[in-house]
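I have placed the structure first, in the form of structure tokens, so that the comments after it can refer back to it.
What you see is the complex with one protein chain gone and the rest in place.
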Amino acid sequence: MTNTPENYINTDFGWKSWLLTLDHKRIAILYLLSISFFFFVGGFFAVLMRIELLTPQGDLVQAETYNKLFTMHGLVLIFFFLIPGIPAVLGNFLVPMMIGARDLAFPRLNLLSWYIFVTGGLFTLYAVAAGGVDTGWTFYTPYSSTYSNTHVIAVGLGAFITGFSSILTGLNFLVTIHTMRAPGLSWFRLPLFIWAQYATSLIMLLGTPVIAITILLLALERLFRIGIFDPSIGGDPVLFQHLFWFYSHPAVYIMILPAMGIISEIIACFARKRVFGYRFVAFSSLAIAILGFFVWGHHMFLSGQSVYAGLVFSILSFLVAIPSAVKVFNWTATLYKGSISLTTPMLYALGFLGLFTIGGLTGLFLASLGLDVHVHDTYFVVAHFHYIMVGGVVMAYLGGIHFWWPKIFGRMYPEFVARFAAIVVFIGFNLTFFPQFLLGYLGMPRRYHAYVEEFQVLNVMSSAGASILGFGYLLPMIYLVWSLRSGKRAGANPWDAKGLEWQTPSPPPTTNFAVTPVVTEEAYAYGEEEAAVAG
Amino acid sequence: MSGHLVPLKGYLGIFLALMALTAVTVYVAFLDLGPMNTVAAMTIAAVKAVLVVLYFMHVRWSSRLVWIFAAAGVFWLMIMIGLTMADYGTRDWL
Partner (left out) sequence: MQADVPGLAHHFEDLEQQHEAGRLGMWAFLVTEVMFFGGLFTGFTIYWNAYPDAFRAGSHHLDVRLGTLYTAVLIGSSLTMALAIRAAQVGRRRAQVGWLVTTMLLGTTFLVVKGFEYQHKWADGLLPGPGFAWEGPDAPHARIFFSFYFAMTGLHALHMLIGIGVLLTMCVKAARGAFTPSHHAGLEISGLYWHFVDVVWIFLFPLLYLIGRHG
């Protein structure tokens, strides 16, 4: 009825125009759909786990089944939600726009990466349907290589395939950021989201191939008993752990760095201030990416790894906390004397600050050799990484989705409901996971479906929290979809935010910019106009 | 993008150097140099690789960014091997 101008959504209808698209924005939407799907699949396993853990006895499912539940929960959420999530959805959509480009460097590789992702996901879903895997997402040998009777190879294949999706995304971003920045967009004028995606891409490229070869070796071991991880014939199961964690530790930085990039964007916009210590934040992203490759042994303090190696990894793990802390200080300083609006994205960002800090600090507990002996493989570890991955990454992801929703779909979400949902998520999250720190410290092991009586109260609190958290996640699903049809139409820049992406209509046209923009101002030039007027 | 045009003799020269180094590495392998055998073999391999990278892959005449990418790959491989060996190499220290 109203004559909406041509944009990337209405430019062509029909499934072929979507499934064969080369437009990075459409590919981002394809990813949004598939990643949301996997989020709920992984969440479903969590629901079953938390129901089981309401009672001390293992009464809902058998122990073997419970092993499969936590394995699939981890696998699906890590490989199919957390690692690809922000880069594939928000990164794909925003990276070209933020640098003033018409698309990524390799649009066909971009589409290919989505198909690879879906293929890997389907393999894994097949394995789940066929009975799942019970090795833990960490696939430790020799159980996974020799003794487990579950579909290790199928799931491994799924993860292996999906890894290439990650590599292609990282490759695309890296080359794009190096070669396609608009005139005037020097490195230190880039939005910090771009610095974050760049650092993430480094990790995707350097780390993912190692998990690929590790899975390949695991498959060979399982199929042909080649013996490299089998202690009975001279192999070393700890070698698997070295190779596995060489990727899987940096992988957690693949998850958190883009989240941190989102936080920088949101905080600057809703404090109406440029990010304090921009260069420190930019360099911290790189430092986290690089240092993150030197610390993997902190997952192996109790594996039989040498104490001296443990010492080195422990010290390096303390070091890698520093750039993260630098960022938290800088965001806080950005908020100080800022003109703060508590919009939904800002609520998520503030939640992130608190929860990431707790998660990060508890990481230091785990990095201390002596302490780790006590809490390794307990719920303390579980709480730590959920604070970062759920309290950190998922909160930032939701904040980013809300922040850029008007740009992506040209519609505003309902602000009141959204704020309510953000608060529900925050409360639900803390109720779910804070008790788990206590449980872990008191000695409850992870990956057990039964526990001693005295842990029940805390477990019930955790499960109750999980139901609230689940409700909190359902709300955005509902109102965001609702907003697609009935949300208020958004203008080009409803937040009055800085950044090239806000210079385009909402939703943007297929080619993003009619004319390649020329950048003349620094990033986050908030408050400049007011200062100019006042001064 | 025509890039740098290497004279025919240049490529032939690199080729002959690579063949010569191959002969050397085989010859040296049959000498008893104790632990230096491994060092020699790896050094010669590294030299050969550098020749291929610089001249056949044109890194010698490519942008600094290409050079950084290539060096980063090598560096990261060294980290992986090196830090892993830090475990295995020190296991019997205790």
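When the chains are written out, they are named A and B in that same order, and each has its own residue count from 1.
Everything that follows uses one rule, which is that a contact is a pair of C-beta atoms (placed from the backbone, for glycine too) under 8 Å apart; a residue touches a chain by one contact, two chains touch by 3 or more.
Small disclaimer: the values here were computed from a predicted structure and weren't measured.
Visitor: If I consider the whole complex, including the chain that's not displayed, which of A:Pro56, A:Gly227, A:Gly354 or A:Pro509 touches that chain?
Guide: A:Gly227
Visitor: Based on the whole complex, identify which of A:Thr4, A:Ser17, A:Thr179 or A:Thr520 touches the chain you can't see.
Guide: Answering carefully, the residue with contact to the hidden chain is A:Thr179.
Visitor: Using the touch rule from the top, list residues of chain A that touch the missing partner.
Guide: 96, 101-107, 109, 167, 170-172, 174-176, 178-180, 205-210, 212-214, 216-217, 220, 224-228, 233-236, 239, 242-243, 246, 511, 516
Visitor: Would you write out the residues of chain B that touch the absent chain, in ascending order?
Guide: Interface residues of chain B facing the absent chain: 1-3, 5-6, 8, 11-12, 14-15, 18-19, 22, 25-26, 29-33, 37, 41-42, 44-45, 48-49, 52-53, 55-58, 62-63, 65-66, 69-70, 72-74, 76-77, 80-81, 84-85, 88-89.
One rule holds for everything that comes next: only the chains that are shown with their structure count from here on.
Visitor: Measure off the straight-line distance from the CA centroid of chain A to the CA centroid of chain B, and report it in whole Å.
Guide: 37
Visitor: Contact residues on chain B for chain A in the complex?
Guide: 65, 72, 76, 79-80, 83-84, 86-91, 93-94
Visitor: If we count contacts the way the header does, which residues on chain A are in touch with chain B in the complex?
Guide: Touch list, chain A to chain B: 178, 206, 210, 238-239, 242, 246, 293-294, 296-297, 300, 305-309, 312.
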